[in-house]
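Next up is a structure, given as structure tokens.
The complex is shown incomplete by one protein chain, all other protein chains being positioned as in the whole.
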Amino acid sequence: MSKVTVRDLCKRFPGTVGADGVSFDIPSGQFLTLLGPSGSGKTTTLMMIAGFLQPDSGVIEVDDSNIAALTPNKRNLGVVFQSYALFPHKTVWENIAFPLKIRKLAPSEIDKRVSRLLELVRLEAFKDRSVTTLSGGQKQRVALARALVFEPPVLLMDEPLGALDRKLREQMQAEIKNLQRSLNVTAIYVTHDQDEALSMSDSIAIMNEGKISQMGSPEALFERPNNRFVAEFLGGINLFPITAIHSEGASHTGKLAIADAPVPCCPPIAGMSEPKWLGVRPERVRIGSPAGGHFDATVMKRTYLGGTMLYELNVADFLLAARVPTDGASPLPEVGSRVSVSWPAQSAWPLA
Amino acid sequence: MPDRRQLRLKILLLPSLALMVLFFVVPLSTLMGTSFADFQAGEIGKAFSLANYLALAQDPFYRQIIIRTVLIATVTTALCVVLGYPIAAGIVRAYGLWRPVLLILVLMPLLIGGVIRCYGWMLILDEHGLVNNLLLALGIIDSPASLLFGFWSVVITMVEVLLPFFVLSMLGTLSNIDPLLERASLSLGASKFQTFFQIIFPLALPGVIAGASIVFSLALTIFVVPRIIGGPSYLMLSTLAYQQTSEVGNVPFGAAVAVLMLVLTLIVLLAVNRFERGSDLNKAKAS
Partner (left out) sequence: MRPSSILFLVANVAIYLFLLLPVIIVIAISFSGTDSVAFPPTSFSFRWFVRFLGEDQLVSALMVSCGLAVASSIISLILGGIAAFAIARGTFWGRSAALNFLMTPLMVPALVIAMALLEFFAFLGTPSILGLLIGHVIITLPYVMRTMVAGLTGADMLAEQAAISLGCTPLQAIRLVTIPMLTNSMVASVLFSFIISFENLPLSLFLSDPDTVTLPMQIYNYIQWVFDPTVAAAATINFLVVVVLVFVAERTIGLSRFMGVMK
């Protein structure tokens, strides 16, 4: 259990940005997710921390000592790879014992530690099996056990659930989280799956073009993104073009390009450049009877999604999305009907 | 209907099978039969005789040729493994345009053929060749001497001629090894040295054995290299067979040498086959 500090990490590749000044701090025992589309620099950053890529510049500290110059085998960090990277010629037990044998631990100690990890990942019955005969989920649990058995202060995971199907992913998310908590290890997790990031992380760093776009708790990022990229990447969002923001004391309004009356919104974040959009999540859009909201729109399409109904609404040729709960408490207008559109002021974010 | 289709497909096999039986199985069987004929006063006899095989086993001259052939094949194979492994590993690691370029560099000598490469080695090793000129210019020797017709010249040429076979048969196994395994091993604390010997090499071993067995069986029987570089005085089994058949006219003895080469090749192939089956068994036990 250790804190991790990354300062101004840069890596340039010919023709592409790798990482461009990545900095973050992770308190001891916390779970940080690097979230972003492919090519955003999240895996590059993780591989520099693991030592497989040499950074052009920057500092990587674990408990205040810089490890950037160490070779990967001297860093003592647990790494879990997307393709598991299990040793196919070794059994489950041999795979998990490998790092302990390398560290020349006594056989009794190796036995004790491997057994404990096997128990934690519930694979005691499989210990003498060849890893090539395991299912995807079992392989991933072996990979986790192997990366944790030598009690590394930090666990690095590179899209570890990418190869699993949806149901198994959800189950493994919970298992990884439990292991991480019970062993109290600091974790850095790379994924492009926002649900995974939201459900597992203590904090998320959203990466774009080699930079961290915004970092914070899952709630903070979802409930108040501070730029358009984060808003669009994390959950869907309606982006209304605006021409101006007016502030009168504590109340703020935005002038939409598509409606006459100003609509209520949050205050812009201090120091941000001139906002060009108002962002409103489809979940926060309310629809009601005509003339009862900020403006009126026509229902173009509705799609039943189980717990919610997804509406596509048209106002002055601008299409917006709304998600309405199908709990019977909200009206569910038919295609073609006129509805009013509104939202709470704190759910409309000026974005640059 | 499906039966008729299967019958038609079987008919398609007939021409090749007939060709193989007539011009491969029959001639080889005849050759084996000839190897048991006796040969006296320049005439091939009709009687069944083991004389050719007994001579091969007992005559010190022939025994020396057999030992020499096996020794050269062994040293050649060992050197091909040592030199071929880095080449194969380099091709597997190469990315972009490098990969096909390196592959073609390995394939090219193979496609050009043994005769021309042996000619090249003659130009390097003989009295007026590159090596002698180099040594003369450096003042290491005073008068040039041919380096041909000896153990090391044959081994060097043979390694060069057979190296591509080893590299090509290694490539499949090596490229099936997940490159992340090396990273995983390093992240678990193993050094590069430990990673190679505990993770990568055990996984590459089937490829190494397959490649080595191909090189070994080719080295036992290759003709071009011992003929051109070894010459008539430094005989190996293949050149002995040729000499006996074409130059001495002792066809039965040549045939016996050919059969011996065939048997040696089969022993190598069977041994490797057994090893492979053994490792499959181990895998099955583990699962």
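Chains: A and B, in written order; residue numbering restarts at 1 for each.
Methods note: a residue touches a chain if its C-beta (ideal position, glycine included) is under 8 Å from a C-beta of that chain, and two chains touch if they have at least 3 such contacts.
Small disclaimer: the values here were computed from a predicted structure and weren't measured.
**Student:** Quick check: which displayed chains does the absent chain contact?
**Tutor:** Touched by the chain not displayed, across the whole complex: B.
**Student:** Looking at the whole complex, which of B:Val155, B:Leu171 or B:Leu235 touches the chain that is not displayed?
**Tutor:** B:Leu171
**Student:** Among B:Leu110, B:Leu135, B:Leu205 or B:Val248, exactly one should touch the missing chain; which is it?
**Tutor:** Answering carefully, the residue with contact to the hidden chain is B:Leu110.
**Student:** Write the list of subunit B residues that the hidden chain touches.
**Tutor:** 6, 9-10, 12-13, 15-17, 19-20, 23-24, 26-28, 30-31, 34, 83, 86-87, 89-90, 99-100, 102-124, 128-130, 133, 160, 163-165, 168-169, 171-172, 192, 214, 217, 221-224, 227-228, 238, 241-242, 245-246, 251, 254-255, 258, 261-262, 265-266, 269
Everything below uses one rule, namely that only the chains that are shown with their structure count from here on.
**Student:** Please report how many Å separate the Cα centroid of subunit A from that of subunit B, as a whole number.
**Tutor:** From the centre of subunit A to the centre of subunit B is 56 Å.
**Student:** Using the touch definition from the top, list the residues of subunit A that touch subunit B in their complex.
**Tutor:** 50-52, 71-73, 75-79, 81, 83, 85-89, 91, 98-99, 102-103, 128-130, 132-133, 146-147, 150, 156
**Student:** Quick check on the complex: what are the subunit B residues that touch subunit A?
**Tutor:** Answer in residue numbers: 178, 180-181, 183-192, 194, 198-199, 202-203, 283, 286-287.
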